[in-house]
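First the structure, in the form of C-alpha cells, and then the observations on it.
All protein chains of the complex are present and in place, except for one that has been dropped.
What follows is chain A.
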Amino acid sequence: MLEIKNLHVKLEEEDKQILKGVDLSVEAGKVHAIMGPNGSGKSTLSYVLSGRDGYEVTEGEATLEGEDILDMEPEERAAAGLFLAFQYPVEIPGVGNMTFLRTAVNSQRKARGEEEMSAADFLKMIRAKAKELKIDADMLKRPVNVGFSGGEKKRNEILQMAMLEPKMCILDETDSGLDVDAMKLVADGVNALRDAGRGFLVITHYQRLLDHIKPDVVHIMADGRIIKTGGPELALEVENNGYADLLAEVA
C-alpha cells in the first residue's frame, strides 16, 4: 500500500536534515505503529507524505499503491486515498464543519471521476458516523475545530477519516490529549475502518492506544531513521524501559 524507500528530507528554509533515510512499507490490511522520542521526525514524515510546504525531499521515494505521491499536490494525494489525522488539527474560523466535509468528500469523488454524494446521503452518513464518535449536531455546525476541546478536535479528525474512507490512514498522535473514554471511541472508529484493503500508520507515544488498536508491526524512529522494527511486544518494551536501551543498541 504505502512504500517509503530511503527517504531523506531537509527543511526548505534552512540547512537542517530531518529525515535521514526512512524505509517503511505498510501493506494493505495491516496496522503499523511508529513510536519514537520527541523530535525524532515522526510528524515530519507524516507531513511530507501528505504534501505540506516547507520540506525538501533530497533523496528517496514514497509511493501509494505503486504511484509516486511526492510530486502530487496535497489534494491529489488525498484523492488517491491518503489521509493524515493531524497531531495539531487546524482551526478554520468561518468555515462550517459540515460545509467543509461535504466539499472535501465531493472534491475527492470528483477528482476520482465518481459521482458526487447527494446532500441527503451525506447528511445520513455524517449523522451516523458522528453519533458513533459521540460528536453532537452542534459540533457539526460550528466552524472547523474552532472552540473544540483537544479531545473534540481529535474525534473530529476521526470523523473526517470515517467520511472520506481513505485507503491509507496516517494518525499522528491522535491519542494525545484524549481521556480514557475518548480513546476508546477513537480506537473503535479506527477498528471499524480496518479491512483488507486499508493500511494504517499510527504514530503514538503510548502503549494504551495500541491496547485498543492492535498493531501488526511496530517501528521505532530516532533521529530521522527507523532504528528498529518488531511486533507488538516492541511497544511494551518502550512502555516499560523507555528508549535508552534501544538507542544504545544502535549507537
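Following the convention adopted for this analysis, contacts are C-beta pairs under 8 Å (C-beta built on N, C-alpha and C of every residue); 3 or more make two chains touch, one makes a residue touch a chain; residues count from 1.
One rule holds in what follows: contacts and distances are computed from a predicted model.
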Of the options "Putative spermidine/putrescine transport system permease protein", "Tryptophan 2-monooxygenase", "4Fe-4S dicluster domain-containing protein" or "Fe-S cluster assembly protein SufD", which is the UniProt protein name for the chain that has been left out of view? "Fe-S cluster assembly protein SufD"
Which one touches the absent chain: A:V22, A:M35 or A:A78? A:A78
Decide which residue listed in A:T103, A:S149, A:N191 or A:N241 touches the omitted chain of the complex. A:T103
Specify the residue from the set A:I69, A:L164, A:I203 or A:I220 that touches the hidden chain. A:L164
Those residues of chain A that touch the unshown chain are 50-53, 73-75, 77-79, 84, 86, 89-95, 99-101, 103-105, 107-108, 111, 143-144, 160, 164
